[in-house]
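Some notes on the structure that comes next.
With one protein chain withheld, the remaining protein chains of the complex are depicted in position.
Let's turn to chain A:
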Amino acid sequence: MMKALRPSTQSGPVEGVVDELVNHTLRGWACASGNDSPHVYVEVRSGSQVWGADALAFRSDLAAAGKRGGHCAFAIALDPMPSPGSKLTVSAITADGKRHTLRGSPLIVPAPLGGATPAHDQPDVLPLPISADNLCGSLDQCGPLRIRGWAHWLDHSHQPLTLSLWEFERELLRLDANQWRSDLAELREGDGCCGFEAPLPAELGDGELHTLDLRRSDTGASVLSRPFRMRVRNLQASSTARQDGPAPLTRIPAKRKVTLSVIVNFYNMRREAERTLTSLSHSYQKGADDFDYEVLCIDNGSNPPLDPAWIERFGPQFRLVRPSRQLASPCAAINEAALQAQGDYLAIMIDGAHLLTPGVFHAARQAWEHHADAVVAVRHWFIGGDQRWLAVAGYTRQMEDRLFERIQWPNNGYELFRISAPIGESPEPWLEGLSESNCLMLPTSLYDRIGGMDEAFDQAGGGFANLDLWHRASESSLGPLVSLVGEASFHQFHGGTTTNVEDAEKDVRVRAYANAYRALRGKDFVGVPPSRLHFRGSLQSEFATGIRQRSLIPLRLGITEQIRPGQLPVHFDEGAQTYLQSVYAECGLHHGVMWMGQPAGVAPADLINLQDIVYQLRPDAIITVGTECGLVGFIDTALDAMGSGDTRILCISPASIASTPLPRVTVLQGKADDPHILATARHWTGSAETVLVLYDANSSAAFSLTSLQAYGALVSYRSYLVCLGTLFGQPWLGYSNRQPLQTIREFIRDDKSFVVDRSWNRQLISTCPSGYLRKIGDPVTAAHYDPTLDEFASAPRFPENVQ
């Protein structure tokens, strides 16, 4: 099993390890105990030969393990290389001149490689440390498609830093180390704005081993200890199944031309088709009176089949197309229809259950007037909301019909937003990246050039064929990628392959589609990021702004007594949760939380949490540091209710407490980090078996790493050190000089027996995020049992005992 943190490899004043000797370079790490200790010098001896280097280089794994902030790695080039069989002794030399042999020393120089794969043919394993004069960082990734890492000046200066990737004496690309990365900000590497990332040059993807170097662009100095070897898989040639896409389509020029040909695919959805076709009609589409378009309606094997006469009722431009082959996937049928189309542009609607808002054609026309090669994508919403769950709960097509009746559709097509939710229930439905469009409008020439729908997607419904079409169109477009705002397609409830099946089944299907895509393209599907999209349009409906209008759905359908199981990360993401917490903190709502007339100083959910912790632990002793009177009273009341009469409370407060004395509470006035107070707390705790500590980080100026360690030492195994008020030191309160979270990070980095137990922060609003520290390490087992602890001196002899 893997453990979360790499354990220390050596006890004592110096710790470290010799990791490897590869290609003349000896690597490892070493540091003296304590984060503020000066770096050590590492010396390698073999007979009379001596090499050495400062253990100063940065390694991200060491940073994560809390080893001198990561700045304690070494890489010593052994030149000349000692002969095989030579013994290398590796020592760390501290500032006082003392030598400490590192774990892994002595090391025997291995015989020349004779195994199956010589080392010099092997690529290096990333990440690799970036370490140079006044510079540190990490090369995290190089291939298959991108190069990625971070670097910053050690003095944290804001001087621009540009790195270059070189192959021998040829510069391949430049990288500005100025991108903000949340993980770097979390690691407190500079201000977090030191990441770099770029696509790798395609020429590196030839499957051959390349020797590359990363250098400073200004001086040309290498920032790695040596060039690194990288083999980037040849995605184009390494698999027989791989292909960029289908061959271009060959079209016979149409005799008559129209601007747009809409190709809409139907399969057993007569009911849905009626609304879809209505939404494509002249009478519905606004500003399209003089817009010449045709609608090719594919009936891909419906039973009963669609009637051509019924189709033509929607207008003279509507006609039925029956594919020459009946396949489960609609791709071939769409291509066949596309080749019959007369339009300069095509609108591909792979799922005929989608109807449109009234301004789609007008908006597309405007986009093409602006740029004739624009690809126009319409985002999709779902009538009624989460159709998959609704279907399980008893939602029916008849209920959906009532929704349409309620908004009197098609009188005002934008009323569709009132009865729908955007895909994924995104809180920002218009501005996110785009994975697919169920009304994708593109120049016919582009469609032909990229080969249209890829018929290799042969799953029922087409699998990821529609996503693939959008992706290939986006890659090959000569014009902008326009994402319409305020216009949408709306999916009606029917038996689709992924939209109207249960979650688990949908999950399996989507994963299968994703794998099929990867098998075909040789890479995982990636949507088009918002940075590549041009947003065009306007909001014609106040209900189109997002999902916060859910309560405005104007009809009680009375489907079920069940409540839909929510998915917190989806429905209320981390950004939303942070925003909620910041509002709570900045409005000071916790000041209104009282217990029996006294302020509690924490959020209601924290009160319940603390009650639950006390109930579970039944502590013998509780130490509160700097907490409000109401919280102590609350704990006391909870203990009474639990019948825990023997539990004692020590209340350490910098000021005198005016509340009514409680029998179980001992008040100790003074600063939490005062040695006398600490000694008294230790003495008071005595032999209590289960000890809980509540430490208010917000009210106590003494909240420091040292005092946290002191009070942490009093916490019993599997109990908690709860740091209250950590809400007021969260990163989003960037203007605040309070840093309790940083103190907590340092504490758990040094004391591996504690973890941040975020399971207590599930109620969203807490004044103690990341504040529930549980002691789960260092259990005593039978193997570690110390029988001498069972020996007590007998009672002292008092005169009355003397006979």
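One rule holds for everything that comes next: contacts are C-beta pairs under 8 Å (C-beta built on N, C-alpha and C of every residue); 3 or more make two chains touch, one makes a residue touch a chain; residues count from 1.
Note that in this section contacts and distances are computed from a predicted model.
Participant: Write down which listed name, "Class I SAM-dependent methyltransferase", "Regulator of SigK", "Carbon-monoxide dehydrogenase medium subunit" or "Extracellular solute-binding protein", is the UniProt protein name of the chain that is not shown.
Facilitator: "Class I SAM-dependent methyltransferase"
Participant: Out of A:133, A:573 or A:586, which touches the unshown chain?
Facilitator: A:573
Participant: With respect to the chain omitted from the figure, which of A:512, A:526, A:580 or A:596 is a touching residue?
Facilitator: Within the whole complex, the residue contacting the unshown chain is A:512.
Participant: Footprint of the hidden chain on chain A, which residues?
Facilitator: Contact residues on chain A toward the absent chain are 1-7, 9, 17, 19-22, 61, 103-104, 110-111, 113-117, 119, 122-123, 125-127, 144, 233, 235, 238-241, 503-504, 507-508, 511-512, 514-516, 518-519, 522, 524, 567-570, 573-574, 616, 687, 718, 755-759, 762, 774, 776-777, 779, 781-782, 785, 787, 789-796, 798.
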